[in-house]
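To start, I am sharing the structure in question, which I have written as structure tokens.
Other chains of the complex are left out, but the ones given are in their true place.
Each chain gets a letter, A and B, in the order it is written, and its residues are counted from 1.
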Amino acid sequence: MMGDVGLKYGPVIFEGVSPNAAFMTRVKRFILTARTKYQEVQILELYEYGRALVLDGYIQSTENDEFIYHESLVHPITVTHPHPKKALIIGGGEGATLREILKHSSIDEAVMVDIDGELIEFAKKYLDFMHQGSFNDPRSKLLIEDGYKYVKDIAPRKYFDVVVLDLTDPYGPEISRKLYSKEFYAMVKSVMKDDGIMVTQAGNSFFYPRTYARVLENIKANFSIVREYWVWIPSFGYACNFIAASDTLDPALMSEDEVNSRLKSRNVETKFYDGALHVSFFKGKVLLGKVPEE
Amino acid sequence: MMGDVGLKYGPVIFEGVSPNAAFMTRVKRFILTARTKYQEVQILELYEYGRALVLDGYIQSTENDEFIYHESLVHPITVTHPHPKKALIIGGGEGATLREILKHSSIDEAVMVDIDGELIEFAKKYLDFMHQGSFNDPRSKLLIEDGYKYVKDIAPRKYFDVVVLDLTDPYGPEISRKLYSKEFYAMVKSVMKDDGIMVTQAGNSFFYPRTYARVLENIKANFSIVREYWVWIPSFGYACNFIAASDTLDPALMSEDEVNSRLKSRNVETKFYDGALHVSFFKGKVLLGKVPEE
């Protein structure tokens, strides 16, 4: 990081971290550019991160660090549930969230609902390292449907043990905004069993403190136990926040040993997540930045 | 983070995160640009982070998030020491590391050694929120000296309880490189009491895994207890790693309550660090990225 080095010329992804800060990552090769009915999809090779999925100009996940995001999203709540059988994923087009859920041998049904069928076809074709065959697991049920509509009108009531909301950012594309609303969380609750647990990714609390606070409030209006945690994702250029919620289960009460023992009994193998990290997450402290006066 | 927003034009700091990724942060106002004998110093106002210190083109600390870095650097080892009296800081020109050390009422002498006297004058003049008068605390002793030389030739032997190495990155300017060497850590050990403890910031382990591994090895060659932790620093665009080391004291064994009770008994007030975060740090997991083939 000396003053005499610099960014090499060529194609880059130029990405916003906040309204006043941007991130540039060098692109090695372009594999796909396509516009689906819902969003612009790019699949490309980044010098630093390997193959990457980019939606509407924003890096969603990359070969070299996707495990940090997907393991942190899925396991804390799934491990907190003592016997999770029925799982629901909204979003998660790459199939990596599904992959992580299915690692828990207790799961006998994982419903994944993504609005963008074309995206899933691209993921199947170009992003094997993400889904790793999870779409073909007999326990998987893939629905191409609006997640909001699915939860509102289609899903069975009081059915799911764990619900994972794997969406674009709450301050991001319009497509995901309603999936962070108070109404939506009420409907999510209605499809969960009484002792179910849910989690949502929640963007970044430091750069978007107001949006984050609103999402947190919308969740608190519906659940009595709400836990926040975050983890740095290198390819995002910032830390990603998560919010877990339940009326009966509290991930913050799980000990390191309990987590490790459940992972072992369910045959879950991970690269990053384990009992110590679980404790670390729920002992961590979420930070809200100062929003610059506009 | 919608596709229809972008980075506003005007002056920015263009900063490398890794050889293949860069960060751009908008500048609101330029306060000082100067070249000292050792480095280029800039003090400026950033839209997102408030007033900032930039050395050789790299953001060192900013008004809105410096507490994350400085509290995380200083308190984990200082709180782990049961009765820290003598503290040594190498680097830390802004005075914020000194400020944090002095919060521990048990400290009766804090020696700060920085090679760049001009930088310290600038900090005194323009960065009040960093030092907050700590240079004038009667317990402070400021030496303008090469930290390497101080530890090698000048410092008393077996004298310090805590040593804080607050340096530019190990893959950064030449000026700091020798302060990450095996020889240097041996000398640091010689100025510490037998039950002393030290910490160094260690750059970023994900983007510079080889450099980080070398620094870790150099420390392990000298100390029997070595603990790693990291925290995301928003204005850096990445997480910052820290390595703590001692022959007798282990920060990973401190409980949440012990930490909180020591902070209370020493009248330490913080914005971010506390017993829960301490536990979170030492339960966390350090990640080494895949270095792209060059």
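Here is the rule we use: contacts are C-beta pairs under 8 Å (C-beta built on N, C-alpha and C of every residue); 3 or more make two chains touch, one makes a residue touch a chain.
Keep in mind it's a predicted model, so treat the numbers as computed, not measured.
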> Taking the 2 visible copies as a start, how many copies are in the full assembly?
Replying inline: 4
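Here is the rule we go by: only the chains that are shown with their structure count from here on.
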> What angle, rounded to the nearest 5°, describes the rotation that places the Cα atoms of chain A on chain B?
Replying inline: 180
>> Measuring centre to centre with CA averages, how many angstrom lie between chain A and chain B?
In response: 32
> Once bound in the complex, which stretches of chain A touch chain B?
Replying inline: 1-3, 5-8, 14-26, 40, 46-48, 50, 56-58, 64-65, 68, 169, 171-174, 203, 206-207, 230, 232, 234, 237-239, 256, 272, 274, 276-277, 279-281, 283-285, 287, 289-290, 292
